[in-house]
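Below you'll find the structure I mean.
The complex appears here without one of its protein chains, the remainder shown in place.
For chain A:
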Amino acid sequence: MDTFAALAHGMAVAIQPVNLLYALIGVFLGTAVGVLPGIGPALTVALLLPVIYKLDPGGSLIMFAGIYYGGMYGGSTTAILINTPGESASMATALEGNKMAKAGRGGPALATSAIGSFVAGTIATIGLAFLAPWLVDFAVRFGPEDYFALMCVAFVTVSATFGDSPIRGLTSLFIGLTLGLVGIDKLTGQARLAFGVPELLDGVEVTTLAVGLFAVGEALYVASRRHHSEEKLEPVRGSLWMTKEDWKRSWKPWLRGTMFGFPIGALPAGGAEIPTFLSYSTEKRLTKYPEEFGKGAIEGVAGPEAANNASAAGTLVPLLTLGLPTSATAAMMLAGFQQYGLNPGPLLFAERPDLVWGLIASLFIANVMLLVLNLPLVGLWVRLLAIPQPWLYAGILVFATMGTIAAKPSVVELSMLAGFGVLGFLMRRFDFPIAPVVVGLILGPIAESQLRRALAISLGDPMTLLQSPISATLLGIALIALLAPFVLKGLGRFKANED
């Protein structure tokens, strides 16, 4: 009752023409900066924050929401069109999205990503409005041992997406895990594998690795194949829009992605990557078109994109109810709040309902505005692919370099980008899957530090992993997911031939 009234009031403010204009400008700016590879929504907001400071509180929150969603969508656009994820969370999108784009289905890929983001964002924002207090109690109960168990589930399920050869997939994964060791050990403060290079002390930046492997590696690979067989790129084949079939195949992944994204995003150390990976591997298992996965399956875009957006709304749960900024983006939002001299915290909902509901209403508006701005632009974006290959890939290299430099101005960072590019090229050349490297880099360090934290708290007793009900349940799920394929294979050996 109160919730509705407050939300309605927030909406009334947000749809004033001036504020709509702010939303439009915000979405536009966010998309424009967000398409730079390596620049995700958090950095986009950070770069544009000085612009927002000049506005009144209402307008600035709205523009803020616009920039945030715009930056997120910009990251997905480059992931789909030029295989260059703007941030780690849109990596899963690049896997299928770029294959779709190459097959002339870039239009539907962009559309399902935009609409999926809208659907997930809307559902998750409603969830935020109604479930936040309850959800946060659950989230706080998650201890280090439970996070470790969640990582186990992620490792097991994601390893299913490692492609045809488990050995090659595991090799890639271990490259990623090794890269994840680089830098200062979080628990003891000692440097590992840094070789005395100060820039390496903070570890390998996920976006640098992803952009290097995906974008630079691909550019090198295409260049090397140029005289062998030119890959035919079809900018557009069939409709630019989603067909009835596309809709039918997209709506369930949208909803499932939301179910992964929102709760995991609400966990203080949940993040956006795990739900996107989980969503991707779930869609791969559930799809009726397994043969299309790896060649451009629309489910593989719809699910992760929805999960990505839903987790973003999820991170607002601990931010608004506890004052916990659990992601880089949430930390930027905190900065946004602080300009009005208030710290989000348990009292925020009670003390400043106008601001909280204003923000939530702005998120709705920004979501709508994103659709309005980007759906008509899909046709224009897709034209990018009609650019002759040498130009296109030269452009990709320039943008990849610029994005990396903007995020971290250092020679070492650029050298790493180039090095990962070569690695990406070699892995493509010799048929090793690339995604597990990034998965290893992201999940490895989290799993390690959570396990060690859990053991430090329990004074070295490993039973702590089984004593927590959440952890025990998750480990059980991981075990079942690990063993089920072998058991099923044993039961129906003849079925295996069909693969």
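In this section, a residue touches a chain if its C-beta (ideal position, glycine included) is under 8 Å from a C-beta of that chain, and two chains touch if they have at least 3 such contacts; residues count from 1.
Please note the rule applied: contacts and distances are computed from a predicted model.
When the unshown chain is looked up in UniProt, the name that turns up among "2-oxoisovalerate dehydrogenase subunit alpha", "Phospholipid/cholesterol/gamma-HCH transport system permease protein", "NADH-quinone oxidoreductase subunit NuoF" or "C4-dicarboxylate ABC transporter substrate-binding protein" is "C4-dicarboxylate ABC transporter substrate-binding protein".
Considering A:Gly26, A:Gly97 or A:Pro144, the position touching the chain not shown turns out to be A:Pro144 (whole complex).
Residue A:Ile457 is the one among A:Ala12, A:Val398 or A:Ile457 that touches the chain not shown. Considering the full assembly, A:Ile184 is the residue among A:Ile15, A:Ile126, A:Ile184 or A:Leu414 that touches the omitted chain.
Contact residues of chain A toward the unshown chain are 32-33, 36, 42-43, 46-48, 51, 139-144, 184-191, 198-199, 201-202, 268-269, 318, 322-326, 328, 330-332, 335, 338-339, 341, 343-348, 406, 408-410, 453, 456-457, 459.
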